[in-house]
Every structure is written in structure tokens, then in C-alpha cells.
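Only one protein chain is missing from this complex, and each of the others stays in its spot.
Labels for the chains are A and B, by order of writing; each one numbers its residues from 1.
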Amino acid sequence: MTSVTPRRAVWAFALALPTALASIAAAAERTTPSIFDPVSTPAFAIRELSYRVFGITGFIFVVVAGLAVYTLIRFRSRAGDERGEPPQIYGSTQIEIAWTVVPLIIVVVLFLVTARYIYGIERRAMPAGALEVTVVGHQWWWEVRYPGLGIVTANEIHVPVSDPAGATPTFLTLESVDVVHSFWVPQLAGKMDVVPNKTNRMWIDPRTLGTYVGQCAEYCGTQHAWMLLLVVVHPRDEFERWVAAQRTPARDEVAARAGYQLFHSLACINCHTVRGTPANGVFGPDLTHLMSRRTIGAGAASNTPEALRAWVDDPAAIKPGALMPTMKLSSDELNHLTAYLLTLR
Amino acid sequence: MSVHAPPLVTAEAMTRHTWLEHAHEWVVTVDHKRLGIMYIVSGLVFFVIAGLEASLMRLQLAWPGLHIVPPETFNRLFTMHGTSMVFLVGIPIVFGFGNYLVPLMIGARDLAFPRLNAFGFWIFLFAGLLLHFSFIGGEGLYGSGSAPAVGWFAYAPLTSRTFTPGNATDYWNLAIFLAGVGTIGTAINIVATTLTMRGPGMTLGRMPIFVWTMLTVSAMTLFILPPLSAAQIMLILDRFLGAHFFDTQAGGSAVMWQHFFWFFGHPEVYVLMVPGFGFVSEIIPVFSRKVIFGYATLVAATVSIGGVALGTWAHHMFAVGMGSTLNTFFAMSTMLIAVPTGMKIFNWLATMYGGRIRFQTPMLFCCAFLFQFLCAGLTGIMLSVAPFDWQLTDSYFVVAHFHFVLIGGLFFAAFGAIYYWFPKATGRMLSERLGRWHCWLFVIGFNLTFLTMHVQGLLGMPRRIYTYPADRGWEMWNLVTTLGVPLQIAATLVFVVNILVSLRRGKPAGADPWDAWTLEWATTSPPPSYNFETLPVVTSRRPLWDLKHPDDPDGPHE
Partner (left out) sequence: MSAHAATHAGAVGHAWRGRAGMIGLIIAEGSLFAVFVVAYLYYTGKSLHGPFPKDVLHIPLVGTICLFASSATVAFGARALARGDIRRSGGWLMVTAVLGAIFLAGTAREWHQLIYRDGLTIGTNLFGSTFYPLVGLHASHVIVGLVMLGLCCVFAATGALRVAHAERVEMVSWYWHFVDGVWVVVLTVVYVIGR
């Protein structure tokens, strides 16, 4: 029974691995941020590199594990063994040199390949038509600014699709106002940390339309888990329309006057900006086009009227530890306020 | 073979010891053997606690949107789990074995500084208790008190007063600082002992591989632990005296903490792992009935790992934005260290090749170790490829990788070591049957949890999140991962039962139950307080082989 242990383990793994890989591929629908489902050059490059790496390490595993299995089975002690000890072999200079040099060569090759990819991805110069986006990490949401376009939004990044022939990548500048976060949308690129007092740069060039999910990947406090990211890739004309809509100041609807008054008399304006009104707080997300976003609380809830009302009532009920305080409003006040927020499309 | 059992009837043995006197003996002891056992037992107790913390975490993550524990509690759990496992489980067990075995293996009477040794143990124990006391500080146990929630590597500026008010972080800081002081003391002790107290004929080139691993990691500790202590002093100054070492608002650098921490943190995991290699290098030859293949290269590999490990730290920081030059350098150094590390597997295979392998429990654990450590090393090579790491650092892939190293590697080797040397320390054998159950249950449970865990990482799941959205395709994998937990718990229970039962009713072991070859088997089980009544002559790396095979001693072959 005991001699089966290593063999069984290896067979189990050998069967599990392809099953796992198949499942990974199958699970890679657009909402699963699998690194094997890239849509942007850095992610494509990394996947390509990972195939090579898996190939090399897979080969090593098969060889070494195979040797191990063979050795364990072939040389197990059996009842019919002669008495006394087997021949003692103290070493062999040739063999030991061989098994040092061969891995060294593999490592050198791997290193050269790696270096090429590092420089290829990191040293990419920004071309003329690139879109520039600044992402600022907060506890626990993402501020998204388009400095060239005068747009400020939160948690969602909208970019135009990039045609492989005439690439229009998006270059991201990453900053933090508080602690270290990390920007990770696996289908677009590897992650890049968002560090206070340091500016990092990365780029993406999504080639397929769609919505890609990610989230903060560096533990940053209580609600690190709900610091989700959404990157929406539009056709060029649709993106221009989105930009135009985002640049307009906030709507002013008569029906929501009561809520507007409330918003501007309560502490809301200390933290939030609504362009076109006196509200210009910067501690919390820009709400000018709040309703154009799909989630609130950086993914903690969907952006529906009910959720919005619940959030304003008590953010901590949805996202415990969130830095927005509960405003302790009456039910009427909540209705007015929510109605006003719903006009911020 | 000149081994005399200690006299059966002494004046002392005639006196019945009360349990109080017995406990007193252990509390005031400076005997390396007792301190070693105390280190290992304490480490195992903290292992159980940290394991329960992990089990709670896995329960919470088994399905999206669960509310088993509140968010902040989860954050405290993973912080305490990681911190405990590294500082209160791994280090004590490694240095506990070093404590117990090094003097015996080199023919010394004790460590160089026995009182420093005792001091090291008690300050470690105090530190562990201080850290766990934090659970009942603050708001008390049900809010999981004031336990730290900054992650085991406590990145700045999350650890500053601004972002973690209260004393949770201070518990982490002080407890680990104190534990570090103790570890440095023990490291000095082991270096001094190995270099200056070897017995007659025991040259450096004849020391068992395990002693070489302890010498290497102790020397490493002297270089790497003080930087952590320094960073912790800086953190205390920031938090209490208003200094700005890591205060980004005043121009300080968050990245500097990471450099200091990982300069310690990476070699630290080698300090944890390399003695595991030492265990395996002692056990495999005995159970294959063959001398270790390539002693000199194994030693050279060990020492070079110790050196190169000091230059690989920033592979934990590939995503921080260090720039291509540094990223490339650290990718290179990390790949480089894979060579001496991986080579050892070949040494072990070559040792088994042509042998007559006996699959008793210590060997079973070593077999599992071989495959698991192979996986661990290969995922490590994958992660050394910086762009690949850009995707997978801070994801569950990394969590799977290092658990393969530390549990699949170190812990399995340590379990094997416990089964191997328990007879020496107690005079009784552990149960083979229970040992097999322990091994099997752990192998299956461990792989169910951690092999699967690689997948969540590849699918984009970051670490340290208390829950996750339901639409990411992660649920099934998390569920399977969690299913491995009850098996590991069962395995640990079997292990504990084995120990407790065998202490009372284990088969008497005798001096040399495994027919082994190193010096510790040349004295009684357990050894007398002075270790050896008479030391055998040491003229080779396997003194007992020479005694048992006077016609074919090792000396001429080495």
C-alpha cells in the first residue's frame, strides 16, 4: 500500500491538471477576469510568455516527477532483498556538474526571454493618438480623471477600442491619496501598484469591445475587497459620445428641486463634486453623472434606485467601514435626495 | 559501539517528583534538548491556533457573499494567521530542531550560550502571547479585539496612525520585534556552537547536512533579521513620536518599508525552508540505506542559497514600479537561486536510486515533500518571470505557491522529522498506523486546498479579500479549496493523538531504532543531560556507519 503513495499522487495530479486548464478556459467568459483571456497587448504578451514558462516548467515537472516515481517504485525494499546494505555511492562529479549546468542554461534562456518582455511592455513609448487617463486610488474607490478632456468620474474607465493596425492605446497614470492600492484588470494588463507619493504609469490597448472587470490587488484596509474596477471598451464614435455626455454639467430638473436643496444644505457638498453647482468637494467620488455608472460603492451594490437610497441612508450597512458617514435622514428626506441623485445622469 | 544507558537507580530517581517540581525543572532549564522540545511544542500549539484562523477564513470564502465573519475580523484573521505561521510556528520549529539536534549531531554538550538560549525561548513565548493577547484588547473578543489587521507584511502607510488608529498595529510591531530579538540570540548561539564546539574528529566537512543548514540559516538570520527590527523601530517612531520614515504626506516613502521588509522577508522564507532540506537530507539516506549522494555539492548549494537569497528580495515588488532595470535584475537573481535549490532534488533522487527504500512514516512524509516541493519550486520559477508576476502577484496563485513551499515543503519535512526524532527525544516510537493516516489525510487535504488554489489566482482573484462578487466564476474553486480544510484538521488531530498516546504507550525505541549513522543515535533515547557518556571516534561523515561496518568505513571514499 505504501509503495503506491507517490504514484497515486502523481496520477491524481496528472489527471487534475488538464481538467483544471479546461475549466479555466471554459470559465473564461467575459465576466471572469482570467489571465488566459486577454484582450489587450500587455495581457496578450504575458499570456504568450506564460505558455513558454508553463512549457518549460511542465517539462521539468514531468521529467523530475517521472524520475522520482520510477526511483521510488523500482528501488523499494522487498522481502526477497539480500541482506546487508546496497552499494554506497558517494557522488559523481560528472553527474553533479551536468545537473548544475543544464538548469543553469535553462535559467539563462528563461532570463533572456523574460528581460525582452519586461522591456517590451514597460518601455513602450506613448504614441500621439493615445488617450491619457489618471487613476487615483482612495480608500476604497477609484477616482478616474481624463485630464485632456476635463472629465472626472469614479470606478469605471471608458476607453475607445484600439485597432491593432493603428493602435490607440490608453496610458494610465496611477496615484494614491492615502495607502498603497493596486490596479489590476487581468484581461488588459498585469497589475501596477498605486503608491502615495509616487507616480506609476502603465498602458492598455483593448482590441475587443466589451466590459472588463478587475479590482484593487493590494490590501488597503477594511474594504479592500469591494474596490472593484470596470473598464468599458467602446467603438470610437460611441466613446466620443460618452465623452461629450460626461463633459456636460449636471442637469437641473425642477422636479428634483427639493432634493437639490437638501444636497446643498447638508454636508454632501463637503465631499462630493457636482459640476455646474456649488458642490466641489473632492474627498468622495464626483457625482455629476452618477447615474451613468453601473455600480455604487465601487462595486458594493448595483446602481439602482433602491440601492442608492439604502446607500445614502447608511453606507456602512452595504459596505461596513466605508468612509462616507450615515446622514441620519428621515424617510422623506431620503426620497427627495434619491430623486435628485437619480437626475444626475 | 559504546553506549551506556544511564544508571537505572539514582538517588534522584528514588525521590518522587511532584508535578510542580517537574514543571519547575522545565521552566528553569538551560538544557538545549528541553528548550528545543519547548520550542517545537509551542510552535505546534500556535500552528493549531493559526490553522483555526485559516479554517475560519476558508469557511467565509467558501461561497460569495457569506457573513461568517465581519470584514474587519477577516482582515485580522489573515494578519494573525500569516504572522503566527511565520514567526510563531515556522521559526520556533526550525530553531527548536536546531536547538535539539545541533549539539547532539556534532558531539557537543550543549549550545555555546545556554542561558542566552533559555532567554531566546522565553522572549519568543512572551511575544507570541503578547500578539495573541491583542484578540482580547480593544473591543474584546467578539469584535476580535485589537488584533492587527494590516497583513503579515504590514505595508506602510496603512500602518501609520492615520490609517490604523488604536493599538492593533502596535501589538504586531512589538510582538514581532521581541520575537526577532530572541531569534537573533539563538542564531548567534548556533553559529558559535557549530564553529567552536564540535567534538573530536568532527571537522566542518563531516558535519551532517542538517547542521550545515542550521549554520547557514543562523548566519543569514544575523544579516536579515536586524533590518526588520530596524524598520519596526522606525514604525514605532512614526506612530509614537511623530517621525516621518514612512509618512508619505511628509515626503516619506512607502516603498522604503517594502524594501526593508522584504530584504528580511525573502531570506526569511529560506531560513524556514532550508532546514526542511536538512531534515530530508538526513531521513532519505537512512530510509534508502545509502549515503547521501554528493555531500559536497549539497553543502555548497546550501551555502550559496544562503548568499544569493540576500539578493532576491524585490521579486515581491515587481508591481511597485521600480523600473525595468531593477525588475530585470531581481528576476535574474530569483531565477539564479532556483539552480542550487532545484539541484538538491537531484541529490535526493540519486540517493534513493539504487537503494532499498523503506516506506515508514518519516519516509512517507519525505516522498510527499519531494513532489510538493517540486511543484513549489516550479511555481516559484514561474513567478520569477516578472511579467507573469505582474499578473499573479497578490493573487491566490502566490498564496498557493508559498503554501506549497511552507506546508507542502517545510511542514511535511518537519512532520517527517518529528516522526524520525521523536523516538530519540522521548524513548518511544510514534505509531506507524496513525502516522500513515496523518500523512494520507494531510496529503489529500493539502493538495485539495492548495493545488486548486492556483486556479483562482489564474482567474484573477486577488488575495486578502473577505468576499468576492458572484459573477467572477470563482465560487466552485473556492468551494473545493475549502473542502480540503476538514481533512487537514482531521490529519492534525490524528497527529496530536499520536503524540499523546505514544508518549504513554509507544513502543520503546532504544538508542538507534532506525539503524542510522549520525552521532545523535550514539547515545540513549532520551539522551542524558550531558548528551554523551562517551563519544565515538569521528573519522567520517557517518560515524555510526563506520562502527557498524568496520570493513568498509566511509573515510576513504569521502
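The rule is simple: a contact is a pair of C-beta atoms (placed from the backbone, for glycine too) under 8 Å apart; a residue touches a chain by one contact, two chains touch by 3 or more.
Bear in mind the structure is a predicted one, so any value in this text is a computation, not a measurement.
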item: Touched by the hidden chain, restricted to displayed chains; value: B
item: Touching residue (missing chain; options B:P165, B:G242, B:G323 or B:P508); value: B:G242
item: Residue of B:A192, B:V269 or B:L493 touching the missing chain in the full complex; value: B:A192
item: Which of B:P200, B:G323, B:P508 or B:G555 contacts the chain that the document leaves out; value: B:P200
item: Option touching the unshown chain, where B:M85, B:A112 or B:M332 are the choices; value: B:A112
item: Subunit B residues that touch the omitted chain in the full complex; value: 106-107, 112-113, 184, 187-189, 191-192, 195-204, 222-227, 229-231, 233-234, 237-238, 241-245, 247, 250-253, 256, 260, 534-537
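Here, only the chains that are shown with their structure count from here on.
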item: Residues of subunit A defined as touching subunit B within the complex; value: 2-3, 5-6, 9-10, 12-13, 16, 20, 23-24, 27-29, 31-36, 42-43, 45-46, 49-50, 53-54, 56-57, 60-61, 64-65, 67-68, 71-72, 75-77, 81, 85-92, 95-96, 99-100, 103-104, 107, 110-111, 113-115, 117-119, 121-123, 139, 178-180, 182, 184, 186-187, 189-193, 195-198, 200-201, 213-225, 228, 299, 320-321
item: Sites on subunit B touched by subunit A in the complex; value: 70-72, 75, 149-151, 155-158, 162-163, 248-249, 251-255, 288-291, 293-297, 319-321, 323-324, 327-328, 331-332, 335-336, 338-339, 342-343, 345-346, 349-350, 352-359, 364, 367-368, 370-371, 374-375, 378-379, 381-382, 384-395, 436, 439-440, 443, 447, 451-452, 454-455, 458-460, 462-469, 471-474, 549, 552, 554, 557-558
